[in-house]
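Every protein chain but one is kept in place in this view of the complex.
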Amino acid sequence: MIKKILPILITLFLISTNSISQDKNLPSVKVKDLKGKSIDFQNIENNGDPIVISFWATWCKPCKKELNTIADIYEDWQEETGVKLVAVSIDDSRSVSKVRPYVNASGWDYDIYIDANKNLARAMGVSTVPHTFLINEDGKIVYEHRGYVDGDEEKLFEQIRKITK
Amino acid sequence: MKNVFSLIFLVFTSNYLVAQDENSNLQIQGNFETNLQSYFIDSSIGAIEPTDERVLNNAYLNLRITKGNFTSGLRYESYLNALKDYDPQYKGNGIPFKFATFSADRLEVTVGNYYEQFGSGLVLRTYEDKGLGVDNALDGLRLKYSPFNGLYLTSLIGKSRSYFDYSDGIIRGADVEIILNDIKGLEKSKIYSIIGASFVSRFQSDNNPTFVLPENVAAFAARANLQFGNINYYGEYAHKINDPVGSMVQSENNYANGKAIVNNISYSQKGLGITFESHFVDHMEFRSERAKKKEYIINYIPTLSKQHTYTLLSLYPCATQPEGEFGFNSNIFYKIPKNTLLGGKYGTKLNVNFARSNSISGGTSFLNDIDSLTHNAPLFKIKGETLYFSDFNIEINKKINRDIKGNFVLSKQTYNRDVLEGKTIGEYGIITSTIAVADISYKIKKGHTIRMELQTLRSEDDPNAEKKGDGDWHMLLAEYTISPNWFVSIQDMYNYGNYDEEKRLHYLNTSLGFLKGANRFAIGYGKKRAGIYCVGGICKEVPSSNGFSLNVSSSF
Partner (left out) sequence: MSHQVFRVMKKKFKYCLFACILLAFHSCDVIDGNYMNSGVTNPVDTSNVFKKLLIEDFTGHRCPNCPSAAAELEALINLYEDRVIGIAIHPHSNFSIPNPLSSSQYTYDFRTEDGDNIDNIFQMTSGGLPVGMVNRIGFDGNHQLSKDEWGEKVQAELEKEPVFKINLSSDFTSISGNISVEVEALTDLNNSYNIVVCLTENNIIEWQKDNNIDNENYNHKHVLRKMLNSTFGENIGDNFNSGDIWTKNFTVNISELENQNENYSLNTSFMGNGNCTGWIEDNIEAIAYIYDNSNYEIVQAEKIHLKNN
């Protein structure tokens, strides 16, 4: 009994005795870019403009649907809001070799990162893909959405507009 | 008791850090998921074992606390009792994952549980996959140090997780990775190169009265990633030194060395991508204990076949045979430009894929006092070898008009059921399947979409085999979604072509779900088909089931 309740008690204790900001920040976890170079994800920035982070994989149909749909209107989004889309792939060594060829063949202009052992996904609470986050100028997560169906990109863009100066 | 102490440690350290630095805030994040399933007795699909508990449940909660350079976290898991497709050794509840990490000045220290991958995982990959029930996290200490830009060192020690316990063997590892272009003198090179080497060794004491067993078993690997313009090459060579299982029987103890070689090359430019991947594996499964049990496997040699998500395309999935396999996979991604004859108004995306795996020439290397079959098996040989799996498929993705999008797949697969499912040679032989999938979505009005999948599988049994396979299948799925929150779907898998008339069953399933922000709720009802999988010499059956399911997941 104690074992089960303890984590919850600890959390409540921590919340009550500390000043915590409920907004989530980007975690300091290393991911690799398409060249294989490690970067600290906390350093992702866009000069104060919004950032969309989308977790995907080459085998995930709704993920590819979302990113391909946005790809068609990405230029317009960028012109209007300056938003940058960062696509983090959770492909492991089975399919990671296909990421760069797939991205180039599809003609995406996003920043692509590889999180092969799901370290970043775990740190951001991502269990299924697609999982999309919207980051504001302070680096805080202000919106997130799981799954993708046709029309979700419009809801996302509404949110981006809201935080654009 | 250990768990209580670690929690208290978390509390005190986080409080201490708050007092030190007023500027950075303490952050608490986490996520939660629970899966509930009920099981009814349904003799038509073979679900005859009664489930005494009526309802089975898997749940987990992740907590993560960050403050400045310090991060700490834990995961609570409960299996009361575990779902039937999970290994029943997941029993009870507790906190099997907890860690504390701090980083300072190019050094990162982690104590507790952690996941780590060296290179592509040929000698070490500890990871978790809740869908498969895999979690072999290491429990111990890990140091990551980067003395200067371009050089990355990792060293670790620990025991791997086995359900709610840890392995007997102690794993020690070290990895070096160097970005050559960051080294003075090579920055201007046109080739972007990253090289690396890793070393892992397992210690387990020798209590075997009959055989002399090595107590320290080592595996090492060397890798290189080279990029030149649009071409990318990745190669890794892994070698394992004498790793007998510790049996009392002469013929079971194999002292031969193991090896694995990976060679991947790809070319990509705007609108076109070409890949070729291959691997050669010979006796290269590496575990945190000698005994051949799947929960001790700490390396990762994935199958190179395409990861299909459509049901009938993954009815007969390929699995790497770590004792001996040669496999390769090749892809062409091409986007037929807009406003051309074949491309149509919006362009068409094409993916042609071919994968194949077969046995290695001469069989697995073997060495003990009586037999010796150590050889340098030719690295690339297909002709004359036993086919394990092949898959040739074409996928076409096309936006037909403003409201209709379609994805079409045609595939021909051959599947050596005897080898891949651990059955007797000659029992089922090689099953050939021809599969067609049409996945069409239609936008009814803004935010309302209906999507239909039609799949069909034509199966051809092996004429020389004893038994017949399952025969032909149809599958139909209809999904209605209302952006951004709702989805409802119904699907039916129909084994209309089974030779046994009593087995021509419908596996009907429905589900309804609600998504908002980070929360997801889904309920479902229906039948699931039985499956079988064999790993590490033991075959396990996942039973068919009929019942309700509930899935709730959230993050905060």
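Observations, loosely collected:
As written, the chains take the letters A and B, and residue 1 is the first residue of each chain.
We adopt the following convention: contacts are C-beta pairs under 8 Å (C-beta built on N, C-alpha and C of every residue); 3 or more make two chains touch, one makes a residue touch a chain.
What you are looking at is a predicted structure, and each value in this text was computed from that prediction instead of being measured.
Within the whole complex, touches from the chain that is not shown fall on B. Within the whole complex, the absent chain has one touching residue among B:K293, B:H448, B:K467 or B:R529, and that is B:K293.
Among B:T210, B:T309, B:N376 or B:N401, only B:T210 touches the chain left out of the display. Although one chain is not drawn, the whole complex shows that of B:S247, B:N263 or B:N551 it is B:S247 that touches it. Within the whole complex, the absent chain has one touching residue among B:Y60, B:Y76, B:F118 or B:F199, and that is B:F199. In the full complex, chain B touches the omitted chain through residues 48, 87-89, 91-92, 147-148, 151, 153, 155, 163-165, 172, 174, 176, 184, 197, 199, 201, 203, 207-218, 220, 241-242, 244-249, 252-253, 255, 290-293, 368-369, 422-426, 537-541.
Basically, only the chains that are shown with their structure count from here on.
The touching residues of chain B, when paired with chain A in their complex, are 3-4, 7, 10-11, 14-15, 18, 25-31, 33, 61-66, 69, 71, 74, 76, 78, 93-95, 103, 115-117, 120-121, 125, 127-128, 130, 152, 179, 192, 194, 225, 227, 230, 232, 234, 264, 266-275, 277, 300, 302-304, 306-309, 331, 333-335, 349, 405, 407, 439, 441, 443, 446-449, 481-484, 487, 515, 517-518, 520, 553, 555-556. By the touch rule above, chain A contacts chain B in their complex via residues 2-4, 6-7, 10-11, 13-15, 17-21, 24-25, 27-28, 35-38, 58-61, 65, 68, 92-98, 100-107, 116-119, 122-128, 143-147, 149-152, 154-155.
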